[in-house]
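The complex appears here without one of its protein chains, the remainder shown in place.
Letters are used for the chains, namely A and B, taken in the order the chains are written, and counting of residues starts over at 1 for each.
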């Protein structure tokens, strides 16, 4: 009898826990928002993701970066799965999380890590197959880096020597030069983080860097459109005029 | 014996899991923050919610919008319950989530959906009773929409054709015209999202739209005061001077 009572208590606990966990993990059934489900299907999946201005792989990179930067865990597992399906390599996802640890904060990377681990574990992607700290860095553009250091000194003066130091080492002398995520892709992740978090102050500089790294104007414009959906219309409308201004100045 | 051992393991697992889930779901007991509990009771509940400058129904709409926009799940279930008690209809809550999918990003809507679903399920509110995608749209102000399109073209130029397109269709030709959340309420949700996320760049425009849609100056000022508590003092103090400027210009 005691066993049965204990069991029934546990069955109850488990039956409460199971859907709660599913919901914690973001498995919304759409029951409270039928219109949202319809717009997701018709507009987001049916139109946005099919536009050719930005490829599905890049959209996935932008999408997971926006979700991680904003701390939205609910659909992260599913979007990491989609990223892999769209050709983003496991090492690129791992590097994206590392890059965002710098551009959106350690907390956002730590919040995102379990979702990435769940997907990698389910697919048998082992830690050994992912890049560690020691890698063969890409070669640095020495002139560009000197200009960057000078610009930072102009911005900060002596106000934060620590920030200047860590920006040089490791951010620009290591992170940006790690080979498992191309500079173009790091630029996509960086501008996504800036737009998604509404940090437009440094957006012009990083949009120019992105264009120099091979992101086309049309792709940059579509990143803004994609982020209207994934980080909200206001973030896109804060970014759009900055992009326009950057593009105008480059063609003058 | 094996059964008993398995059971005791399970009892232990369940006893760990149960409080953890309660805490995940935000059931803080206030034990670590007795002063915060007291200020919640005395100032937030005892004063703020009772001020007549903004009705309880509107405060609920603003509160759940702020929590969803900022991704704060801990008290969302309780605030959705309160919103229903304060007269916000289930369809209006569902439309608020949809509206915020556009104004705060899909991730915020997806993060919020499970809480809304839990409350709706507990109250027997069925999906069938909620508006789907197909509704009889409100009629559009043709002149106003033409002015909006021109303003967007002026802001974006050719930088992001996708953003211009999706802003017209579906955002302004469908979402804003869906009948189950009045334009005035959509304006409350929109300015809440802008203020809560610190996106003040488009706030003046949307405050003007809100005032045109029937939000009074006193109500707008009290939304700012309400959000001081729900999205933080800095967000309110970024919004206050913008509101002042908007009101000054309308009375000139």
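FYI, contacts are C-beta pairs under 8 Å (C-beta built on N, C-alpha and C of every residue); 3 or more make two chains touch, one makes a residue touch a chain.
Please read these numbers as outputs of a predicted model, since none were measured by experiment.
Trainee: Please pick, from A:45, A:117 or A:248, the residue that touches the omitted chain in the full complex.
Mentor: A:117
Trainee: Using the touch definition up top, pick the residue from A:97, A:189, A:207 or A:247 that touches the left-out chain.
Mentor: Within the whole complex, the residue contacting the unshown chain is A:97.
Trainee: Specify the residue from the set A:109, A:210, A:228 or A:242 that touches the hidden chain.
Mentor: The one listed residue touching the chain not shown is A:109.
Trainee: Extract the touching residues of chain A with respect to the undisplayed chain.
Mentor: Given the touch definition above, chain A has residues 3-4, 7, 10-11, 14, 17-18, 21, 24-25, 71, 93-95, 97-98, 101-111, 113-114, 116-118, 120-121, 125-127, 130-133, 135, 155-163, 165-167, 170-171, 178, 193-194, 197-199, 201-202 touching the missing chain.
Trainee: List the chain B residues touching the unshown chain?
Mentor: That gives, for chain B, the contact residues 3, 6-7, 9-10, 13-14, 16-17, 20-21, 23-24, 26-36, 38-40, 42-44, 48, 51, 53, 66-67, 70-75, 196, 198, 200, 217, 220-222, 224-226, 228-238, 240-241, 243-244, 247-248.
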